[in-house]
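Removed: one protein chain of the complex. Kept in place: all other protein chains.
Up next is subunit A:
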């Protein structure tokens, strides 16, 4: 049943599930972040860098930001669909947001790469 809903026949179902999965991943990362902050108690630059720079934590951070951008992409898309009735304007807005989010992802990749 669930598998059938996720096939190409129902693209909306997949977007719906993507919205949920990205949300759950962000919640998990935020909880891990709270735990990390509680354990390491970063108070200066060195300890903050020490928290953020392990390769596995950078991976998790990247997953968090990728989830955030996917979540934002789907959410803003729904808002545009509901309130922007001029199709041309909606297309322009959506492409702008898409480009912005891709740029954000590149920006985050650069920040995490340089650590």
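Criterion: a contact is a pair of C-beta atoms (placed from the backbone, for glycine too) under 8 Å apart; a residue touches a chain by one contact, two chains touch by 3 or more; residues count from 1.
As a convention for this text, contacts and distances are computed from a predicted model.
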{"item": "Missing subunit (named according to UniProt) among the choices \"ABC-type sugar transport system, ATPase component\", \"Heme exporter protein B\", \"Succinate dehydrogenase cytochrome b556 subunit\" or \"Thiosulfate oxidation carrier protein SoxY\"", "value": "\"Succinate dehydrogenase cytochrome b556 subunit\""}
{"item": "Residue, one of A:15, A:36 or A:52, that touches the chain absent here", "value": "A:52"}
{"item": "Residues of subunit A (touch criterion as defined above) contacting the omitted chain", "value": "20, 23-24, 27, 44-46, 48-49, 52, 65, 68-69, 72, 75-76, 79, 104, 107-108, 111, 114-115"}
